[in-house]
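Quick one: the structure is below, and I'll ask about it shortly.
For this depiction, one protein chain was excluded, whereas all remaining protein chains were kept in their positions.
Labels run A and B following the written order; every chain starts at residue 1.
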Amino acid sequence: MLYRIVNRICGLLTVVALLCLIPSSAKAETIGLILTHGIYEYERIHDSLVSYLKKEGHADRVKFLIQRPYPDPIALGNASRKLIVADVDIILTYGAAPTRAMLRERPRIPVLYAGVYEPIAAQIASKNATGVCSKFNISSLVRYLRTSTTINNLGVVYYSAEKESTHQMQELQDISKKYGFEIKPLDLKYKTDLHTMLNDVEADALMVTSSPAANSSLPTILRIATSRKIPTASLLTSDKITAMITLSSDPVRQGELLGGMLVKVLNGTPPQSIKPVCSKKIELVYNVKDANRMGLKISMDLVTEATKLINK
Amino acid sequence: MFFLGAGISMLYMYKTTGNLQSVIDLHRVEIIRQDLVISAQTVQSNLYTFGTVFGQELDVIVDNVIDLGDSANRCLSCHHSKEITEKLHEVNAIVEQYENALSYLITTSANPERIERLRAVAINIGGSLLTKTQEMAFIAGQELSNMTINAIKEIQHSRVILIVTLVLSFFIALAIAITMTRQITEPIYELVNATRRIKAGEFGYTATSAATGEFGELMESFNDMSISLKESNQKIMKNLHNLSNLYSTTLTFHAITSKADIYRELSFGVAEIVGAEQCGLMLPEGEDFVHMSPAVGLTEDAIALLRVPAEKILDRYRHTKRRAMVINNGIEASPTAEADITLGVKNIMLVWVRHKGDLIGVIRVANKKTGEFTEEDVHPLAILANNLSVALENAKLYEDLRRQMWELKNAQEQLVQAAKLVAIGELASNVAHEINNPLTSILGYAELIKEETDIESIMKDVEIIENDSLRARDIVHQLLEFSRKRSLEMKRININGLLTEVIGLVSLQLKDTQIVISEDFADIPAIEGDPNQLKQVFLNIINNATFAMQNEGTLGIATSIKDSTIHISVSDTGRGIPREVISRVFEPFFSTKKEKGTGIGLSVSYKIIQSHNGRIEVESQEGKGSTFTVILPIVFQSPA
Partner (left out) sequence: MKKLSALAKALAIALLIAAAVVLPRSSSAEDDVFLIGLIPEENIFRAIQKHRPFEAYLSKKIGVTVKFTILSRYGDIVDRFVARDMDGAFFGIYTSALAMEKLGVEPVARPVNLDGSTTARGYLFTRKDSGIRAIEDMEDKRAAFVDKATATGYIFAVAYLSENGIKKPESFFSEYYFTGSHESTIYAVLDGRADIGAAKGRVMDKLSAKDPMLKEEIFIIAKSGSLPDNTLMIRKDIEPEMKQKLRDALLTLDRNPEGAEILEKLGIKKFVDASRENFGAVNELAVKAGIDIGE
């Protein structure tokens, strides 16, 4: 008797579930968004996405449900599950670690990402996900750094729990062998040690990988390095306090590309039939002001090549 | 003596004239500096005035810059104080940068924006060049006045020195007398010095002095004392070290639930504490005591050798009146002697592990690395043995429990599976036609492809087929998903530890606020649960609490045990929850935080706790604060 009832309910629910498969087109779709707390680059990607949607006249078709977790695995996992439970229509994630955290929950909902340096290396692969990659050449950043200072020891801030950050670290290790300098790894696994680590490291320059964990502390990292007169290089753009050299994939362009994908998905294209694209626009910011203040040689190569110069 | 005095004053005279020379040099620096400033200012104004096309003024600029470089270089060769030379080098470096920047500016084509930028950078560098030369002027000026004063002082000195020399001859005689007295007092000083060093912790420091007689004796006995102090200090340090090892080993015991882990921890812990080559645990097995694996310093073959009739061990156990056996020579007396000889044992220690008065195991330690086993080695191992018996007992209980759970789960799964089969049968008919649609279309297009000749239309058909297949797959997925209960990944977890982890995260975020965290953890047993999901629950509740307090207050996190449940309460001193909404906080999407909240946190948490057979309770007073209490059963029973 009891089984009977259970079976009935099951059958009924299945039909309901199947009905849900048919997309309802008229009303605004809810876009779940993981916007990791305190990362300027991701805010810029998002701003650009929003203005793209406005410009193209799609702003009314969406409403955002935003989660702002801190960049640690538990909080990212929590935010991901919350969005899945909220049953949003499409999920957007910025950065490799948040995207991985989301995909680990195996959502049935389409996931679109941006700000992922190299999706394959970050092990982001899912039938349900596609997005914008932000790959550029780290070797260029090292090259520019070398035009303004001699490097024997390069401190690298990374987070060993993040695939992407570790991957960039590996890339830097390979580059360092070519140039014959040492890498001093600064692992953010123990975030409380950040100050000690930065104050103790003996390095001629400091590089910050694109790890969200590292970048949510970017102002602190840059402040300490600058006070120690150590030139800095960063893979993500920042607000107010900027590294001496920043090389990144232009976040505005990434937002536009992501916007294009989002509109496609809104129009019913399944994400698996959209290929991930790489934004090719590169932003190179040179902070001459700080270089000058730290008494470093001003690299004229950088002054000419930079897409943006901070001089005052 | 008199000549010496005369010599010294001559020297002074010489120095004074030298000083006067540098005063003149400094004046020269000033002239060059002024040159530099004028050239730099000229170039700077050139920079402001010229357009983007260069006419004759380019040559003017080039000449000016070359002049600038020359004047910067000119003073480098003269001798100046370190400070000035440093500044000169700095100025030189900037001039070089300035040249470099100007060079780029003058030769760069391409866009006007880039040229403007180069001009701005060049002007900036020129600016800092002018500042640097200003600083240089300041230092030079200061040095100039210092040197002049010094020169005058030194002239006076040389006058004084002549007079002093006369007096000096007298004093030298006096000095000789003093030196002789010093020889006598030196050993005493040395002794005092040595005592001070010992006081400062430098044990074992020995005084050295060639003193003889009474002083010599005193010295010797003092040194003896110092050395014995050092030895006892070393002993204390060693004990401390042992204690800390002991502590870490016993601590891990209680966190371990697998037996092999216990054996490993014990062996390595003992090896660390005692410093012996072979360490491990023997446990009863049938009629024998056998040695457990893994062990330190024993291969699997060696371990196989260590099998001794229980009677033999028990005999020794009684014989030693339950105190540990220490055999430093004559290992024949050991109950494991047969194997010991093959294993090259020189000395051995056996520590009995007891539970409620019965012998349940033996810690076997052989071949101490530094000499012989002593009472000091026995003591920590006895403590370890006590803890070990509890850990072994725990592990056994846990294994039993796990077996029972597994059996229970199996039985349950069979039941559920049976029910599912019936359900699926009924579902199948409902679903068959849902899947049939895409399948028909797929077949249709597959037929079409056969007739298609151009690649483009084939690709189009394939695309449709792909999409329909995907749709069919989705339906099947949906079904599978539906027929499968979202399973929890149950593990045995220590809730206090889990809370500490979550608090660790949160406290990083609270660093810049006035919120203090107060923890009150009771000794609670491990429970079964899905650690990831439970972490999520606590994170959500704690996040709400800190949000309610904004920037200051106390976040209280407490655990306690009540009947067969554990209670985890999170309290805050925040704004509280109004009575009218308190019943709604667990509703999905209920939020009072506008764009700062989504209203999902608590609803998800509620579901998770429900699936753990627990519940969440809320108490709140508006304006005072709220307390959320999560109640979880100690023994998890999956719902039938």
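We take it that a residue touches a chain if its C-beta (ideal position, glycine included) is under 8 Å from a C-beta of that chain, and two chains touch if they have at least 3 such contacts.
Predicted model, so just to flag it, every value in this text is computed and none were measured.
**Student:** The chain left out here touches which displayed chains?
**Tutor:** Looking at the complete complex, the unshown chain comes into contact with A, B.
**Student:** Can you tell me which of A:F136, A:Y158 or A:Y286 touches the chain that was removed from the display?
**Tutor:** Final answer for the missing-chain contact: A:F136.
**Student:** Return the single residue from B:D59, B:E447 or B:D520 that touches the missing chain.
**Tutor:** Hidden-chain contact among the options goes to B:D59.
**Student:** Among B:A93, B:I106, B:I383 or B:V462, choose the residue that contacts the chain missing from this document, as touch is defined above.
**Tutor:** Here the residue in touch with the unshown chain is B:I106.
**Student:** Which residues does chain A use to touch the chain missing from this display?
**Tutor:** The missing chain touches chain A at positions 136-137, 139-140, 142-143, 146, 175, 178-179, 247, 280, 282, 284, 301, 304-305.
**Student:** To test your reading of the contact rule: which positions on chain B touch the chain that is missing from view?
**Tutor:** 42, 45-46, 49-50, 53-60, 62-66, 69, 99-100, 102-103, 106-111, 114
In this section, only the chains that are shown with their structure count from here on.
**Student:** Quick one: chain A and chain B, Cα centre-to-centre, how many Å?
**Tutor:** Averaging C-alpha atoms per chain gives centres 25 Å apart.
**Student:** If we count contacts the way the header does, which residues on chain A are in touch with chain B in the complex?
**Tutor:** Against chain B, the touching part of chain A is residues 3, 6-7, 10-11, 13-15, 17-18, 21, 65-67, 70, 72, 74-75, 77-78, 81-83, 85-86, 108, 191-192, 270, 272-273, 288, 292, 297-298, 300, 303-304, 309, 311.
**Student:** Applying the document's contact rule, which stretches of chain B touch chain A when the two form their complex?
**Tutor:** Listed in rising order, the residues of chain B that touch chain A are 93, 97, 100-101, 103-104, 108, 114, 117-118, 120-121, 124-125, 128, 419, 422-423, 426-427, 430-431, 434, 463, 466-467, 470-471, 474-475, 477-479, 481-483, 501-502, 505, 508-509, 532, 535-536, 539-540, 588-589, 595, 598, 600-601, 603-604, 607.
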